[in-house]
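Missing here: one protein chain of the complex. Every other protein chain is in place.
Note that the chains are named A and B in the order they appear, and that numbering of residues resets to 1 at the start of each chain.
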Amino acid sequence: MRDTYLWLLQLVTGSLIIVFLAVHMVMMHLDNIVGFFGGHIDEPSFWSSMIDRATKGWWLTFYISFLALVLYHALYGLRGIVLEVTPSGRTERVVTGMIWAVGLGAFALGVYAPVHLFTR
Amino acid sequence: MRAGSPRENYLGVRGWVWAGRYDLERYLYTLHRITGLGLVLYLFMHLTVMAIVRGILGEGAYEDVIDFFEHSVFKVGEYVVFAAFIYHGLNGLRLIFQELGFLLGKPKPPIYPFRDSLRRRRPLALGMMGFVVVMAAFVLTDFAKGGP
Partner (left out) sequence: MDTVMQIRFKVQRYNPENGAAPRMDEFVVPAPRGMTVLDGLFYIRDNLDSTLAVRSSCRMAICGSCAMLINNFPHLACHTQIAELKAGTIEVRPLPNFPIIKDLVVDLTPLFEKHKAVKPYLIRSDVEEMEDPTAEFLQTPEELDAYLQFSYCIKCGLCLAACPTVATDTPFLGPQALAQCYRYCGDSRDDGAKERFPTVDREHGLWGCHFAGACSEACPKGLDPALAIQLLKRLRVSRALGLGRKRRPTPVASPPTTRQPKLPVPEFTVEVGANPPEK
């Protein structure tokens, strides 16, 4: 039962990531499209624009949820691949545990920087 | 009685990539897996660099790192990651629909020569690939113009 929900969540996060990552890519790389929408950002990779984004609650929420979605989707996929090549049984629990650890660690790492900048 | 034991004959990881003369859809699966793993790898590098440089090392180091990554080798790498995302995302959309049983057609009694549901839906897969190529070309023009 649980496996069905985990798989469904993979589909849901996948479809959401298409939107979120497209926004991220457009912002980072495709100025023409941003200009087309009437917005303008200074070079998005400049420190100043980054601080600007980190301090706006909207962007912060966007980035934190984006990180959660991406980590779930990537690690579920990775877990599937690792389970296919490891022998079954006890190793399944070990692999799942390690994936959880990596996921939570990466989430903490990824959230620390913007939150730190936000609260500075 | 059999003297020797049966010999293992699994294709292993090589079987993901090539196991014989199969058709397009099997290689769509292989490419989806390769782009997925590539994106995971990029993800962890990106998160590490961003978190450590931004959060811990601060502005000076951040500017240095950004300038370091302006080199054209990294720009090509960034484009490859972008293209991998385009393929993985669009093929993933196709998989979302088809793995839930939609866009596959109904079961049909098999009459020789057989055409299974994937081959019947070949136009959808080709359309998706075409869209990937168009998007990748569009993004390439932006990167080639010198991008950010």
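Keep this in mind: contacts are C-beta pairs under 8 Å (C-beta built on N, C-alpha and C of every residue); 3 or more make two chains touch, one makes a residue touch a chain.
What you see is a predicted model, and the numbers here were worked out from it, not measured in a lab.
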item: Touch with the omitted chain, as defined above, among A:Ile64, A:Leu83, A:Val102 or A:Val115; value: A:Leu83
item: From B:Leu93, B:Leu118 or B:Ala136, residue that would touch the chain that is not displayed; value: B:Leu118
item: Contact partner of the left-out chain, one of B:Val13, B:Leu126 or B:Ala144; value: B:Val13
item: Interface with the undisplayed chain - residues on subunit A; value: 1, 3-8, 80, 83-85, 87-88, 92
item: Touching residues (missing chain, whole complex) on subunit B; value: 2-16, 19-23, 25-26, 28-30, 32-33, 95, 98-102, 104-112, 114, 116-119
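Throughout what follows, only the chains that are shown with their structure count from here on.
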item: Separation of mean Cα positions, subunit B and subunit A [Å, integer]; value: 17
item: Interface residues, subunit A side, partner subunit B - complex; value: 11, 14-15, 17-18, 21, 25, 28-32, 43-47, 50, 67, 70, 74, 77-78, 81, 85, 106, 109-110, 112-114, 116-117
item: Subunit B residues within the subunit A interface of the complex; value: 13, 33, 36-37, 39-40, 43-44, 47-48, 50-51, 54-56, 59, 62-63, 66, 78, 82, 85, 89, 92-93, 96, 99-100, 139, 142-143, 147-148
